[in-house]
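Missing here is one protein chain; the remaining ones are kept as they sit in the complex.
Per-chain numbering from 1; labels A, B, C, D and E assigned in written order.
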Amino acid sequence: MHDLFQTPWNFLGLPEKVSTPSNSRGWLLPIPYESTTSYGAGTRDGAAAIIAASRQVELYDREFAGEPAMDYGIHTMLPLNPVHHSPDAMVRAIEDAVAELLSGTPRPEVLGVLGGEHSISAGVVRGLARAQTSKSLVAVHVDAHADMREEYEGSPYSHACAAKRILEVCPIFQIGIRNLSSEEAAFLRGRRDVRTVFSEEAADPKGRFLQDLAQFVRNKRVFLTVDLDGLDPSIMPAVGTPEPGGISWERMLEIARTVCASAASVPVFDVVELAPIPALRAPDFLAAKLVYKLFSYILAKSAKGTRRRNRHGRD
Amino acid sequence: MHDLFQTPWNFLGLPEKVSTPSNSRGWLLPIPYESTTSYGAGTRDGAAAIIAASRQVELYDREFAGEPAMDYGIHTMLPLNPVHHSPDAMVRAIEDAVAELLSGTPRPEVLGVLGGEHSISAGVVRGLARAQTSKSLVAVHVDAHADMREEYEGSPYSHACAAKRILEVCPIFQIGIRNLSSEEAAFLRGRRDVRTVFSEEAADPKGRFLQDLAQFVRNKRVFLTVDLDGLDPSIMPAVGTPEPGGISWERMLEIARTVCASAASVPVFDVVELAPIPALRAPDFLAAKLVYKLFSYILAKSAKGTRRRNRHGRD
Amino acid sequence: MHDLFQTPWNFLGLPEKVSTPSNSRGWLLPIPYESTTSYGAGTRDGAAAIIAASRQVELYDREFAGEPAMDYGIHTMLPLNPVHHSPDAMVRAIEDAVAELLSGTPRPEVLGVLGGEHSISAGVVRGLARAQTSKSLVAVHVDAHADMREEYEGSPYSHACAAKRILEVCPIFQIGIRNLSSEEAAFLRGRRDVRTVFSEEAADPKGRFLQDLAQFVRNKRVFLTVDLDGLDPSIMPAVGTPEPGGISWERMLEIARTVCASAASVPVFDVVELAPIPALRAPDFLAAKLVYKLFSYILAKSAKGTRRRNRHGRD
Amino acid sequence: MHDLFQTPWNFLGLPEKVSTPSNSRGWLLPIPYESTTSYGAGTRDGAAAIIAASRQVELYDREFAGEPAMDYGIHTMLPLNPVHHSPDAMVRAIEDAVAELLSGTPRPEVLGVLGGEHSISAGVVRGLARAQTSKSLVAVHVDAHADMREEYEGSPYSHACAAKRILEVCPIFQIGIRNLSSEEAAFLRGRRDVRTVFSEEAADPKGRFLQDLAQFVRNKRVFLTVDLDGLDPSIMPAVGTPEPGGISWERMLEIARTVCASAASVPVFDVVELAPIPALRAPDFLAAKLVYKLFSYILAKSAKGTRRRNRHGRD
Amino acid sequence: MHDLFQTPWNFLGLPEKVSTPSNSRGWLLPIPYESTTSYGAGTRDGAAAIIAASRQVELYDREFAGEPAMDYGIHTMLPLNPVHHSPDAMVRAIEDAVAELLSGTPRPEVLGVLGGEHSISAGVVRGLARAQTSKSLVAVHVDAHADMREEYEGSPYSHACAAKRILEVCPIFQIGIRNLSSEEAAFLRGRRDVRTVFSEEAADPKGRFLQDLAQFVRNKRVFLTVDLDGLDPSIMPAVGTPEPGGISWERMLEIARTVCASAASVPVFDVVELAPIPALRAPDFLAAKLVYKLFSYILAKSAKGTRRRNRHGRD
Partner (left out) sequence: MHDLFQTPWNFLGLPEKVSTPSNSRGWLLPIPYESTTSYGAGTRDGAAAIIAASRQVELYDREFAGEPAMDYGIHTMLPLNPVHHSPDAMVRAIEDAVAELLSGTPRPEVLGVLGGEHSISAGVVRGLARAQTSKSLVAVHVDAHADMREEYEGSPYSHACAAKRILEVCPIFQIGIRNLSSEEAAFLRGRRDVRTVFSEEAADPKGRFLQDLAQFVRNKRVFLTVDLDGLDPSIMPAVGTPEPGGISWERMLEIARTVCASAASVPVFDVVELAPIPALRAPDFLAAKLVYKLFSYILAKSAKGTRRRNRHGRD
């Protein structure tokens, strides 16, 4: 049977019955904010590109032997309007919006946020910390850059300060880092609230750091923030500063599975810094697939145990 | 005052009160169909690019000294799904959809259609002819190509046959033509149901053909079909075969004003063949502005008389 | 010595003595057909891009310690004209053309076909089945998608149904699959005429599935169909839906070597779905090199045994 | 004679003797600031693109029958660093820098500023007003947009408010405007300190508004601010919102000549909003040529009278 | 009727009966040479892009009320191989090739040459001068640049010296010039063998210089050399240095008509400096159309008188 009209312009092109607020356990909030990026502009178009690409992503996921989104539902929200009064004001607006969303009725079980530049994460994590206080919060941070600057180009809310702002809220576990400044290197030395897995360690075939990661998130509420430049430029060139030596697609999924399987909960994640390259859709598509995987790892947990076993070979 | 969330993803980014079906006198139907194009692919992305660009178009229009869309409303429909069984089947699907839309409740006073390739116009005009029979129908056709082939690349529903298919439904007035085949030249000789204004005549500074055009549409229901390659490549390079020597923006508006001012009604128009060029937004923006102008010329008619007078100089 | 004029515009830029029909054991047929693609248009330009890039491919191949094409010859045919009456009609036209080519005089020992979209393979395999009946036929299918839909967007001849149409002709061995629908997953369960090597298995360093593959093609005539999106997006981004987690260049060659070494014959192969990205020539170049390798693995077989031994190190 | 090394990377590729601060009557300050742009990002790369293109601009100018820059000299400064604390802070930083530059020793006779986005003009005009107080100041403003909003997307320093901020400093003469909001239209009605030449009037072949313009600047110090989207998209597509119906190259030069010939002085001008399109160099080149013309009209005034006479035909 | 295979990959996609050497009065020689270009590389791809685009150009030409190429025939030659020993050697190779072609059997009545960069014209005109000596030779030169440098970047055969090298062979009439150096300006003063129509004169609506042009070519053999950057960047952005203020499409045709109608013969023309912009096909298409027009103006002369009369309106 062939439908006369296309599905609504939402993430994955989901039909209405699994995309209204009340029918959806996952909500997706685009924040197409770009203001402090210094090189390789374009993150403001990232969220829209991810949603456009997601419409080509197959709903069926072999890892779950089904169409998980048809079970849990994803509601795609209207994008948050940029506030250009100042990065500070924008971060506050995001904090308010996120806190309100997580406390409202209906509200999402999981809120996915699409950037826009990484500076939005400061607002996201603050909103989360304000709205939910039951369990202690930790952050897992995939990135090529430490993002631990106190201030950059005159603003404490630059994308280059994202992790520093998050660290003011909760401990952080960084993966894939391969670029940092003297100041950041000095700052990281001896910090007990930051664990930095540099890119060589992140690429270790055995993935030994994944155990530390599991330990780090155990019994915690987790905020997962993925700066896409953490991935290798061969599969993710569409970022502002594509650093060679990054994380592979398979490793990225292992990280996500580890976090979602071990954490008490992952109420909020964001995927940021996609700066789409005209005519090169592979990065957009990969990002869309990653967002779907993240929702599924969190919301379709129970199914995974049985399904993962026979992932190799025919289902 | 600054809104927290962006307006819905519709044409012009209109708020809900002037974009629901029942609140809107104009409806906009995207048909992202591309199948028979022989060169310069990309028309399937045209409708989406026009809608994206339209969100940057100012609602205020000096020619109307106001925000006409806030008065008449435009409802952006979900895109029609392509049917790839055959071009024939697609044209029938369009015919059915258009006929149904024009006879339904609520229904649009004016239906704008966004291509996709020009072959869709065959379905659009047939649907219109079926739904409304009160007045005799004529077509006004802006294009670089005569589109009068009986068949092309094995299909009578190729984009190169668009005008021929329309001509089977009603007489046609073509403007801007500067490319045709021997076969088409022979066919056009002596036809009384086709008036072809070639590009040189269309560029005549005095615009003498506009009187003929006014005469042609007088007391008629008009189907206006704009193949964007009728415009000059300097302002509209984003088409499959950009022919030098085309229509200027100012002349295009004069044509539109003439049709809308003289016709009994213009219940349906389409704007087709935009093949967006990555990173070149000017053509998308121009097309969006043209679509808004067309809606306004038809739906905000009464206001024009008084306003056009002081169009030059300050309002 | 420097030639005054360039070589003819054929695959590899071969001189006439090894590129006329009668001098060439391999023929190459471009079918620049694109009609049912839903996203990421551009496959109609794929064949031309492969031929353009091939002119930069070195004739000398270390694996064969010589210039194999200078021995067996490749005749580049004029492209098949698209038929836009319907995908059905196009598939029939391809079937007729292929059947006729394989039965004509002179005729190719190996026919390589360049897409265009994957839907052409239905016609290619039918033409092959019709022309040659001596040995039982099987298909080897490299792809990211199962392509086992019965119908897609209204057509049984969509690119998303390519493998299903092939399966109507002969058994199929799929490699690299990492995207399928619920319907396809259900269909594949328990089928004895389809072997699906999913992407994880295809990436297995030991390549254990290659033994199954050798077994599958033994004593068979093989139709090899390569949808380039089976390769990893890091090396092949120029496809409509670039799925992360694909096949590497080295593995692709192992697959090709296995098929060509074990099969009774490989009379026809196709390489489809290249959608060239302006200014990104690496994918075109890789595809051209793959096509040359395929011709050589089939037509320069005898040489391989001795040569492959000392592939590592200096020749 | 052929130089071993290229000229320094400055505007026009000038040799050192006419490009050091003390040898140059004209200084050029790039301000690659982009923060509040809502659509069509890229203005941060505009200044660099203009300088790159300028190196291809011929030093010889027929209108001056010589190489005027070799007489007056142009010193290209290092770009101003963006301040991302807030648009407000950035505007203040610009104001300070400009004021200081104009009062320093050595100091430029004419300061040209390259954007970046239009919001920088608020800082530029304030800096000028602070540094020089002898004559009354007026602004001439070429643009497609009125830019008369009080605030936009939460900031009074948005690019959409540029003219409003300038108007707080001095009267303004706007040319080429073809896009404004209801609010702006209302604001402009009856204002005595703004003269708005809409696009139709700006395109008038006789250019009657040029007399008003001459009158407006007579005996005044002029700040000339050119938003490149005032030009027609056919020659200037590389802007965020390319509005059809813009100013031609010839008219732009007439405006510049009129201002420079009639004003008491033009101590500062800016050229803003170039958002370079990869691979499309014509807009960058045009902008570079415009900047050179502006410097020459101001600094090589005396030569013009005699030379302009025989501009047509051979020199 | 629909052909199974596409036409050969030649200019206009002509069938064999009007594209073999002996059947064709016009021959087309691509010279994809690029070596001395200083900015905006890409002219080596120009000839191929023109041929690709030409396949979309309609054979029927209203100005001739027929398909002139089907009468006179055009043979597309294999491209001349670049010689990279030195520009000097390349120019000699071109001279030899052109002289030989024009003296061979069969030989073209008209030889069209496609660049590559403008430096090739030195070889072309020398070859012509050597092969044919009956009538005195003159050159008509459309360009934005005077190209009258004695040497540029160390080579007398730079594209910036093209006209100077031609002038060593015959007098020259330049049209559209708007960029020259001091040295060139000095050189041009008082030269009797050069007539330079600067861009303002070239744009004169009355086109008064056309009479001089007719006079200049009367009873002469003409070498017509068109550097595409002579055209306005709005219609021809795909050149290395796109200078604003260029020639319109209509004026370009008037120039061509004037030359072809008044000259004794136009045995050779070239069209050079197209540097195709990926995804922007309008310039390629315009260049292809221009080449077809040039062939027709020269080879289908007789038809024009009667046909041009009723060019406006229906045929």
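Heads up, the rule we're going with is that a residue touches a chain if its C-beta (ideal position, glycine included) is under 8 Å from a C-beta of that chain, and two chains touch if they have at least 3 such contacts.
Keep in mind that what you see is a predicted model, and the values were worked out from it rather than measured.
Colleague: Could you run through the displayed chains and say which ones the absent chain touches?
Modeller: A, C, D, E
Colleague: Touch as defined at the start, partner being the missing chain; which of A:Ser24, A:Thr196 or A:Thr258 qualifies?
Modeller: Touches the omitted chain: A:Thr196.
Colleague: Among E:Ser24, E:Asn81, E:Thr225 or E:Ser296, which residue is in touch with the absent chain?
Modeller: Selected residue, touching the omitted chain: E:Asn81.
Colleague: Touching the hidden chain in the full complex, which residues of chain D are there? Just list them.
Modeller: 2-9, 77-81, 83, 93, 97, 278-279
Colleague: Take the complete complex as the reference. Which residues in chain C touch the chain that isn't displayed?
Modeller: Residues 2, 55-56, 58-60, 62, 65-67, 232, 234-235, 249-250, 279-282, 285-286, 289, 311-315 of chain C touch the chain absent from view.
Colleague: Residues on chain E that touch the omitted chain in the whole complex?
Modeller: 34-36, 38, 41-42, 44-45, 81-89, 152-155, 157-158
Note that in this section only the chains that are shown with their structure count from here on.
Colleague: Identify the chains adjacent to both chain B and chain D in the sense defined at the top.
Modeller: Touches both chain B and chain D: A, E.
Colleague: Which chains contact both chain A and chain B?
Modeller: Expected: C, D.
Colleague: Of the chain pairs C-E and B-C, which one is connected by the greater count of C-beta contacts?
Modeller: B-C
Colleague: Given a C-alpha superposition of chain B onto chain E, how large is the rotation in degrees, taken in steps of 5?
Modeller: 120
Colleague: Averaging over Cα atoms per chain, report the distance between chain B and chain C in Å.
Modeller: About 42 Å, centre to centre.
Colleague: If you average the Cα atoms of chain D and of chain E to get two centres, how far apart are those centres in Å?
Modeller: Taking the mean C-alpha position of each chain, the two centres sit 38 Å apart.
Colleague: Which chain E residues reach two or more other chains?
Modeller: Chain E, residues with two or more chain partners: 2, 232, 234, 278-280.
Colleague: Answer with line, ring, star, complete or other to describe the graph linking chains that touch.
Modeller: Chain contacts: none of line, ring, star or complete; other.
Colleague: Please list each pair of chains that are touching.
Modeller: A-B, A-C, A-D, B-C, B-D, B-E, C-E, D-E
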